[in-house]
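Of the protein chains in this complex, all but one are displayed in their positions.
Chains here go by letter, A, B and C, matching the order in which they are written, and residues are numbered from 1 within each.
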Amino acid sequence: MHAGIIFFLVILGSVLFHIFTPWYWTDVASNWGGMDDTITLTFWVGGGVFIAVCLFMIYCVFKFSYKENRKAEYKPEDKKLEKILTVATTLGVAALLAPGLIIWNQYVSVPKNALHIDVMAWQWGWQYRLPGNDGKLGTTSVRNIDDNNPFGINLDDPYGSDDILVMSDKINLKNNRPVKILLRSVDVLHNWYVPQFRAKMDAVPGTVTYYWFEPNKVGEYEVLCAEYCGVGHYAMRGMVEVQEENKYEEWVNEQETFASYVAKQKNIELQEKKLAKK
Amino acid sequence: MTETNNNKEQASTHKIGIYLWIWGLLFVLSFFSYMVDWYQFQGILRWSLILFFMFLKAGLIMAFFMHLFWERYALVNVLLWPMTAIACFIFLMVAEFEYLLFSRLFYFVVGG
Amino acid sequence: MSEEFNDNKTIQAQSSEVMTGGAAGATPDMDYVRPAEIPEQDLYHAHSFITKWVFCQDAKVIGVQYFLLATFTGIVGLILSWLMRLQLGFPGLAGFMTAEHYYQFVTMHGMIMVVYFLTALFLGGFGNYLIPLMVGARDMVFPYVNMISFWMFFIAVAVLMASFFVPGGPTGAGWTLYPPQTILEGTPGSGMGILLMLISLSLFVIGFTMGGLNYMITVLQARTRGMTLMRMPLTVWGIFTATVLAMLAFPALLVSAIMMTLDKVLGTSFFMPTILKAGEVLEYGGGSPILFQHLFWFFGHPEVYIVALPAFGIVSDLISVHARKNIFGYRMMVWAIVGIGALSFFVWAHHMYVSGMNPWFGFFFATTTLIIAVPTAMKVYNWILTLWRGNIRINTVMLWCLGFIVTFVNGGITGIFLGNVSVDVPLSDTYFVIAHFHMVMGIAPLMVIMGAVYHWFPLVAGRMLDETLGKWHFWITFLGAYSIYFPMHYLGFIGVPRRYFEMYDSPYMTSAVGMNEFISLAAFIVGAAQFILIFNIIKTLKTGKAAGQNPWKANSLEWYTSTVPPEHGNFGDRLPVVHRWPYDFSVPGAKDDFIPQTTPPSEVVHTEVEKT
Partner (left out) sequence: MSDPNIQGYELKPGFRGMAKDTGSDQTMFKGVHWGKAMMWIFLLSDTFVFSCFLISYMKGRGSTPEEWPNPSEVFALDAFGVPVPLLLIAIMTFVLITSSGTMAIAVKYGYEKNRKMCGWLVLATAIGGLTFVGMQAFEWSKLIHEGVRPWENPFGAPQFGSFFFMITGFHGTHVSIGVIFLFIYAYKVFAGHYDTGKRGWFTSMKGDYVEIEILGLYWHFVDLVWVFIFAFFYLW
């Protein structure tokens, strides 16, 4: 008897916890509200099943606990019941799967007008690169990376020279403009994850991975690394600021292009050489 | 090892001829698959010939040398069905390496 | 030598039984069981202490050896989890705790619990002890190989534990050991630690293969007369299917361990692309880290079911016995076990939705994954339908089973979140995942293990464990574990990533400090509560009530041995002959509320017993 009561309290507690919890997801700040909706749907269906199964179990504990003179029912099988349950479960599962697949289809199909952003990760930090006026990012190679070329852009790639370099862990985004995040890592696996945007993908060394989202709420958000990448994993943070169009353009114009960066570096080198000569 | 079959007086040995036949066939098939390389066939013809001879040889070894042809169906099925998992693995890994090769070429070589 | 073997025993003794069998009034035909196909097993009877208790060839002793060693590693894993929770709940309280240590504890905790504790305990421990008894064999089919299997496991554990004491400490790469970071500087234990881990895993696989061959062939080829596959207890079905999975999945782990060892030692680049580290390009180039993930999860997902299926099987038997009712839908249960096992080879990449693999895989793997939900759900329905109109003994064993149902359903439901590809995107790599898999393959199987210990301890030791202590043990464990992992899902909803040593002042975490402290406290209590069981066992061995034959009034063969606890050879002079499935409880018209598997039909002619 006590057992049934305690189990009931556990289920009741779970429901109450869910209703009154101060811990729940942050407000979504991108177009992936559909993921939240699917989670909610799964929550209702799944939670319903969980409660139903547990209540049934608790009922059995109350109703059929051991009595010396009672004999249990002998019924090895009930084909009809089993069939009904199978079909019902299959339908339920299909109903959950369908929205999941539909949203995944959107997730892997990037809109044509998306702004490409190259996110480069290393142990332990981030930096970003935006396409320049030609709207295209230059190709890269890990082997090219050095002080004069922090992104490892291939020098013979014509698209590379006007790329805008953001050598900071903070990136600005334009509100309501889809972005395609192109992830690149120079050492180990990382993952550029902003909880408010919901989306994430691993950065894998040796290839480029991508995902996209459309920020739709102005504000500052923290970037977390969501794939274990060594001892500094927990400290690998970044920042995203979503801005309105005019502010964003202002910010972009302040940034340096690859060509000007190279020129500046060369200048510095020259100065240093001159100093050394003197 | 632990037990010996009580009816061990073999009902099931085969004439030596069948083994010699298979043996010969294996040599011939190996020779053919070597010839695929010798004549430097290229493209789809090469791959299909290699696979054809490979599966034929593997089939002969399993069926006759390993006696699978004479085994009961229960054993044969237990051994062959798990290969679907391998087939699925191969199939998906083909898709995977093509995607990876594409990504590498696209982002590191071709660009745009 | 002749003393050590029963050379003279022949098969005749068994065949003659067929002719004289059958009670008065019934035709002998009715009780007919085919004569034995397999001759009497040629057993090695040990005499010295070493061959009897150390290098022992008796599956029951090997099972207990496995059980004890796995429990030992489990306690190590438990202590590691305490240390982790100490850091997460009360950062800075343990002065020695650096990020390196934390990650090493995380890694070792995960690997120990999944492979060296749960797998070894279910297959090595329960498998060895129960399979021969339940299918009516005298021993495993290759006792010698079985003995080697345990000692390989022993060496594997020794190598694993040795990694705590090498320079650099054990590996801290996370239990998934994802390259490239696993073998690069910047990850703790990337020198000796990871090598020892890989060697230990390889040894485990080799040792397990030896054991697994035994379990499989014993089930397939050494059942007693009348024991068809469809008359086997579900425990055997669960362990058997899990063994099949292990035999086919561990090769992928072995291969990835070998390849990673070569990457580490020889500098090959199977998993290593061009890497820039501290301003220098390393010697590696051209490999694919995702290949490792595929291999790892091709092993890793079946591994989940290697842990879960034996638990499914055992809990079915426990529920049936203690609810005094046949398991509902036995055939469905068997097909569900086999179906889940088969499907588990086609779903592995649902662990990799956000790994950067070919994005189109998401559709395939989400579909196959959710298909698995159907047979799993059927099993849950059948467990609770077994309780329906039963006659349920609410004893310790049944409590553990009920606890299993609650935690398993909870964890199973969250599995639907994570298996459904786009729902997984926001939740993967967060605490939601941790909560999910601890609930479904940590706590739920643990509940079954505990239930099984309380259930079969009378068989192993001949004494009944103390019920009061058992109930305290259950309630503290269940309520504690549930309050650890249920709130943890909500950390995942907030977006707290897993494997974070500390959170600084991120808004995500600061709101949840109180929850983390609570979870940690609960974890300390739950961990400590496990020592109640150890105390209970010691107490019972000294002063416990004698169990006698078949204290639970069960039907399956392990309770019908010649002595309790069973001796070497299990069944005395004659092997039992089986006439029915093991779930004939409360059959209308029968004298008792149970009919043992060995009861011939002629003794129960007037009952409405099911034909199996």
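Operating definition for what follows: contacts are C-beta pairs under 8 Å (C-beta built on N, C-alpha and C of every residue); 3 or more make two chains touch, one makes a residue touch a chain.
Fair warning: this is a prediction, and the values are worked out from it, not measured in the lab.
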Query raised in the report: Considering the complete complex, which visible chains touch the unshown chain?
Result: B, C
Query - Full-complex contact with the absent chain, from C:M97, C:L295 or C:V526 - result: C:L295
Query raised in the report: Please identify, in ascending order, the residues of chain C that touch the omitted chain?
Result: 1, 4, 33-38, 42, 44, 141-142, 144-145, 209, 212-214, 216-217, 220-231, 247-252, 254-256, 258-259, 262, 266-270, 283, 285-288, 291, 294-295, 298, 578
Query - chain B residues that touch the omitted chain in the full complex - result: 1-5, 7-8, 10-14, 16, 19-20, 22-23, 26-27, 30, 33-34, 36-38, 40, 46-47, 50-51, 53-54, 57-58, 61-62, 64-67, 70-75, 77-79, 82-83, 86, 89-90, 93-94, 96-98, 100-101, 104-105, 108-109
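Keep this in mind: only the chains that are shown with their structure count from here on.
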Query raised in the report: A-B or A-C: which has the larger count of contacting C-beta pairs?
Result: A-C
Query raised in the report: From the C-alpha centre of chain B to that of chain C, how far is it in Å?
Result: 35
Report task. Could you put a whole-Å number on the gap between the CA centroids of chain A and chain B? Result -> 43
Report task. List the centre-to-centre spacing of chain A and chain C in whole Å, with centres computed as mean CA coordinates. Result -> 33
Query raised in the report: Could you say which residues in chain C touch two or more other chains, in rising order?
Result: 288, 290, 360
Requested in this report: For chain B, write out the residues touching at least two other chains, lowest number first.
Outcome: 100
Query raised in the report: For chain C, which residues are in contact with chain A within the complex?
Result: 99-100, 103, 172-174, 178, 180-181, 184, 186-188, 273-277, 281, 286-290, 323-326, 328-332, 354-356, 359-360, 362-363, 366-367, 370-371, 373-374, 377-378, 380-381, 384-385, 387-394, 399, 402, 405-406, 409-410, 413-414, 416-417, 420-423, 425-430, 475, 479, 482, 486-487, 490-491, 493-495, 497-504, 506-508, 511-512, 515, 583, 585-588, 593, 608, 610
Requested in this report: Please name which positions on chain C make contact with chain B in the complex.
Outcome: 11, 38-42, 141-142, 248, 288, 290, 294, 298, 345-346, 349, 357-358, 360-361, 364
**Report entry** chain C-touching residues of chain B, taken from the complex the two chains share
**Finding:** 1-6, 82, 85, 88-89, 92-93, 95-96, 99-100
